[in-house]
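A single protein chain has been omitted from the complex, and every remaining protein chain is retained in its original position.
Per-chain numbering from 1; labels A and B assigned in written order.
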Amino acid sequence: MGWTGKVLRVNLTNGTVQSEPLNMDWAQQYLGQRGLATKYLVEEIDAQCDPLGPDNKLIFATGPLTGTCASTGGRYSVITKGPLTNAIACSNSGGYFGAELKFAGWDMVILEGKSPKPVYLCVTDDKAELLDASDIWGTSVWKTDEWIKAKHQDPMMHVATIGISGENGVLYSAIVNDLHRAAGRSGVGAVMGSKNLKAFAVRGTKGVKVRDGRAFMKATNDGKQVLAENAVTGSGLPTYGTQVLMNAINEAGASPTRNSREVQFEGAHDISAEAMATPRSTDGEKNLQTNQACFACTIACGRISKIDEKHFTVVNKPEYWHSSGGLEYEAAWALGNNTGVNDLEALTYAQFICNEQGLDPISLGATISAAMELFELGLITTEQTGGIDLKFGNAEALVKCTELTGKAEGFGKELGLGSARLCAKYGRPDLSMSVKGQEFPAYDARGIQGMGLTYATSNRGACHLRSYTVASEMLGIPEKTDPLVTEGKAGLVKAFQDATAAVDSAGICVFTTFAWTLEDIAPQVDAAVEGGWTPDKMLEVGERIWNMERMFNHRAGFTGKDDMLPPRLMKEAAQTGPAKGLVSGLDKMLPEYYQLRGWTADGVPTTETLSRLAV
Amino acid sequence: MKYVILGAGPAGVTAAETLRNVDPTATITMIGGEPEPPYSRMALPYLIYGKVGEDGTYLRQDPKHYDDQRIRYIQGRAGGIDSRAKKLSLSTGEVLDYDKLLIATGANPIMPPIPGSNLEGVETCWTLEDARQILKYADKDSPVVLVGAGFIGSIILEALYLRGCKITVVELAPRMVARMMDETAGGMLGRWCESKGVKVLTNTRVDSLAKGEEGQPRLQVGFSNGESAPADLVVLAVGVRSNTGFLVGSGVKTNTGIVVDNYLQTTAPDIYAAGDCCEGIDISTGKPDMLAIQPVAVEHGRIAALNMAGHKHHHRGSLNMNVLDTMGLISSSFGLWQGAQVGETAKLVDEDNFKYMKLEFEGDKLVGAQCVGMTDHVGMLRGLIQTGFSLGEWKDKLLVSPERLREAYLAVAHAHPTTGPMAPHINTPRVGNHAGASGH
Partner (left out) sequence: MLKALVIDAGKCTACKQCEMACSLENEGEFNVAKSRIRVFDFHTEARFVPYTCTQCAEAWCQQACPVNAITTDGMGVKVVHDNLCVGCKVCTIACPFGTVNYNASTGKVIKCDLCGGEPACSDACPTGAITYQDVEQGGFDKMKVWATQSANATTTEGPNTPKAGQASGTGH
């Protein structure tokens, strides 16, 4: 009920598969997906292991609401030790893959070891096989998807796969499912590639049942009503997508620009949601073709775009003259504002390549942006770039770098290291806009103070999705706080972190929390599975997960010193906008945060905290 | 008007009902050749393995149905037809006057000339009575020899398998279902059967049937390869031929079946024919052929009835198609599954997983198809073949990825929003159109 109660364990070294029962005690403590799979991971691997070695494991996990009619109930996560960060990695994706995995009868798939040759995992209900992938090794996500469906004669199959970047160890390579939805961050694709696992194809016909059907329909219908009536989830996101934020964040002076040297981008409007929805002067068509929902999602924020066929990026490439997953806000920012490129079509093309080759556009854009700064400083020259004139604002350079990184060729190999390693290599580690090795996304910690603490303390390295205080600081959800002050942010971040950990463990999308609180979510979870799931229990589970992740990182070698933002954000004040004159007040927030968490002054969870939470 | 319908299978019953619908005052007599309510031969396999009882094979469930429709249903076999005097004489001695006569006498199983085929326990599987006999002899674990692995044989095969019999199937052709599917598909079915414990002997003939030894199964079956096998039951399913013997001297011309024109009228005045007994037009070839399948019988029955009642209906032709479940492996074939004379073929073969799909194109139109292990939305194949829609760029996509058939269908059907996918099919009068629904 809700859970299928089954885990598939795949040993890639031996080529064996076996089914085992889900640990139901852990399910009660960690709910599912992010929490439950992380529990399995921390119990099963050495935190010090090489993330790209055979001792690391890769877990695909669904939540109890995955594969149900709960709105957005189609999510899955990939949990592993991340090669970009050496910390816990947990990347969440939508599309249809997660629900299909659940329909095949599996809560979770644990992949261990390393295959001696390229293989793909094919799961059809109870049947799981490792099959030869030599024909698709070295091909893109899109080719692999097509090949597998043809091979199995089943267009209803759903495929999660890596592109060439993942095979070649690009440290922020993604696992892409359904052509353009991705478990994007922290390099989970590189882990998959290191195991010689090209793809994971699944077809399920077994169905999902819930504990109390009547209560479930009531709770999920109530939830859908709340989403429909909310301005963000009912109107803003479906109409504009996440790109609804582009102009707003820029106007708030919180849009990191040209590697965070600035906080506002003069070209933001050219690459905004409004621009996507306006007919192009060139061909009269709109970049945005339609919006698409992920499985069970009643919000439907996904963008489906088409590039101008005459644009320089695709003019001789008819294979890109079709619609596909277009720009979301984070990608538009990373590839646009952060590199100074305001060419919407070029950004869309770069996004297509990220989907086609399996790249995290946030880390890619931020790494290119760091490389651009190094180039302008003369630390990188055309000798390294292979002739690319890597100046801020150069759309052709952005596109070329994206293509090279997607295939891990030429200068793309260096870009594939991520900004932290790249900047260290060229002697300016301070120019990497990252925390724990992972690049931060589209919110400047000077203009939205809570996000500084969010980035610094995120267990998977800098990330907006671990505690999206933007909701409170910019949009007033659940209540408005002042983005420019540090007071109260420690508590805000902790509350968001714990609640988000629970949401990420339930099988639903964190975007629901623009409208939903745990008061809306708990009844849906409770009707789906046994265990008396109240908002309080969910919050407790969330806090337990957070501390478990923190302890894993602690064992992996991270300390409080790693809860640190790049010096630029701490020292160079914003020059324009509402945050003019401000730097991040992380130093003011962090001690209070540790205290609220029940951690030592060095950021380690105390014994009391761990025993209170039964971690 | 006096309508007489000779035959009470799907063609006959459909014709009778159609006549009643369009001619409320007519006298309608329907003659069945067996002492049973009108039933479906197709349902017999399901009776054999117990999925339904005898009443589950009936074409209409309500026992009063024919009375309610004022259709006089009598039993008897045709004696002879005097087409000039418009009289039909029955084996019972009764003579019926008609204004219009429909011959829907179906087909009979072919009896192979094997010595001993009159022995107890040697049965065809064609009538309800045959099925009752089979039920007597086919117990769980009974050794059974099935002669013929064509379409009908293969359906019987499944029924015997599900009944728990130990089956040897003998087929003269080099593969199973040779007249429905190609070597690849037939080979897959053969391997599938073997994997289920069925012994499949292709390129093999049954040479002799003899009584078994004392204490041994009832029969001993000798094969052309020199081997022999004991059997409690031998089922003969080597094919059927049109049931037309009684027409000698009637003025109704026959080839392999009754010759009919595009209105399903025979060469004799006021006599029509429908179903397995006649050679209707095959829409794929435009030529007459006997397509012994249920949907064609029904189509014939309705069109013949409309023409008998004076509503001229041109029969454009029927599509040959079959679907078969062989112990869980489902296969189907449509139209020119052997391929067009000049055309292209899209093919997907997955021997390991018993999956096969083959599409045959002529120009940019689909003209035939075969599938093994694929059932979802399979009717779309009929839709595309029968409408003859131009597939345009989708043909090229299908040549690369035949499994995208369903997308292709929707894409093409949507390109014809006002007509609907079956609009070119003019046999059947239509009510309005399909507007307001999806898929057009």
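Quick note on the criterion: contacts are C-beta pairs under 8 Å (C-beta built on N, C-alpha and C of every residue); 3 or more make two chains touch, one makes a residue touch a chain.
Since the model is a prediction, treat every value here as computed from it, not as a measurement.
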* May I ask which residue of B:78, B:306 or B:391 touches the chain that does not appear here? => B:306
* Structure fact -> Touch assignment to the omitted chain, from A:64, A:189 or A:204, lands on A:204
* To do: Have a look at B:108, B:168, B:204 or B:332 and name the one touching the chain we're not showing.
  => B:332
* Asked: With respect to the chain omitted from the figure, which of B:56, B:115, B:197 or B:392 is a touching residue?
  -> B:56
* **Interface residues of chain A (partner: the chain not displayed)** => 67-69, 96, 99, 103, 156, 179, 204-210, 213, 224, 228, 238, 289-298, 300, 304, 306, 322-324
* Interface with the unshown chain - residue positions in chain B -> 10, 13-14, 17-18, 21-23, 40, 42-43, 46, 51-52, 56-61, 293-295, 298-299, 302, 306, 309, 311, 321-323, 325, 328, 330, 332, 334, 375-383, 386-387, 406-407, 409-411, 414, 421-422, 425, 428-440
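Just so it is clear, only the chains that are shown with their structure count from here on.
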* Structure fact -> CA centroids of chain A and chain B: separation to the nearest Å works out as 56
* Structure fact -> Given the complex, residues on chain B that touch chain A span 348, 350, 353, 355, 357, 373-374, 376, 400-404, 406-407
* **For the chain A and chain B complex, residues of the former touching the latter** => 146, 149-156
